[in-house]
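For reference, the structure discussed in these notes is given below.
With one protein chain removed, the remaining protein chains of the complex are shown where they sit.
Here is chain A:
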């Protein structure tokens, strides 16, 4: 009985894996069925592929280039507000893409703060639509990600190495060459590839800041083929190309080793004896603060007044978004927990496979496959909201799994035998042992999944109509109609709701520990 109780059926976990694989890799089947022959890839398609790869490559290079001095400065300086800046580095994980884009436009756009300043000096306004805007937004999102990865790398350098360097009289060049460069060589390729992969499947940024024949990504082209041209076979072919490129990059990434983990060491400042470069570090930290903070400030400054005059359709969209986010989070948790249980017994290959799926999955590719599959049976547009919830849940699984898996494995290893010897029932084991044991990481992971789902502008853009629009879609439509005031209000609401959802889940996870 006890053994049976503890083996929270491997069948459930296996079923969860099948669901996730079917909804991600499985969508290849209908795509292959209907896709145009590769020979029919025309010049415009090659241009789309080229732009997708080039923007992803440049986004990765720029993010890494700016992240190195920022992480170095943060790793060796203790200053007032450092903790707040580290929190700000976490914000892009929660801030919806469409909100950040609005903030970026408010600072860098034609009517933005910078253009206003330039205008006052008699200079022309900035125009960031196209490659510039796409790169700007991608660096905004990925600079913090790479910086956090590098900070973990810096924290991993032993204190003795810095002491040894001080004793041997290392100058800044020697320090970089002998102590820091070896760490950078280890962390940077993986970090760069992660950014490359993220930007490869970027849709919302390309939709709002790109577009046009010279700035269209594969994701955007899939969306246009399906939504405007209703060319299913071209959409399927583009989806396959997208999947192929992402898969190749993901395999390369796994070949380099797992990307750096986010350790708890971010808050630590290494004791260092090379005290030079203070002003360069201050300059770098100040520039990063402005680059990351100003767009957020702009969203709040422009959106807060408009919050009082939001239309009924925005409130309705907000309600739909919250409902979808909660449903997606619940489904994601059930799937992730079941899979984590199966994988916690050391099935490393399967775990790596799930990471691979997470790195290559794209909601537009999944959406195209589902559209082709469902169309003969049911009107896919009528299922917009449930489909969005399910796909968002599945997209969140690999991430949630990465956080939950070590926690589940720890509980299983530490208390599994004790629970078995006591003959705990399945319900008691789950309620009183497993869930309390993984509460904190689960709260954090689910908070991020909820915030991601709240701000997602992927599959809903494919299937959504004015009657089923979520808040991000409503916002994108307002921006498309140049109703920027109303968009700013919706953006502020979306920002508040995303942070609230994250905070509620995260605090829920911490509550027990605080007691």
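Some points to look at:
Note that contacts are C-beta pairs under 8 Å (C-beta built on N, C-alpha and C of every residue); 3 or more make two chains touch, one makes a residue touch a chain; residues count from 1.
In the analysis below, contacts and distances are computed from a predicted model.
Matching "ABC-type polar-amino-acid transporter", "Ring-1,2-phenylacetyl-CoA epoxidase subunit PaaC", "Thiamine transport system ATP-binding protein" or "Formate dehydrogenase subunit beta" against the UniProt entry of the left-out chain gives the name "Thiamine transport system ATP-binding protein".
Only one residue in the set A:132, A:161 or A:410 touches the chain that does not appear here, and it is A:161. Only one residue in the set A:81, A:182 or A:436 touches the chain that does not appear here, and it is A:182. Within the set A:79, A:273, A:315 or A:511, the residue that contacts the chain not displayed is A:273. Chain A residues in contact with the hidden partner, per the touch definition given at the top, are 158, 160-161, 163-164, 166-171, 173-174, 177-179, 182, 271, 273.
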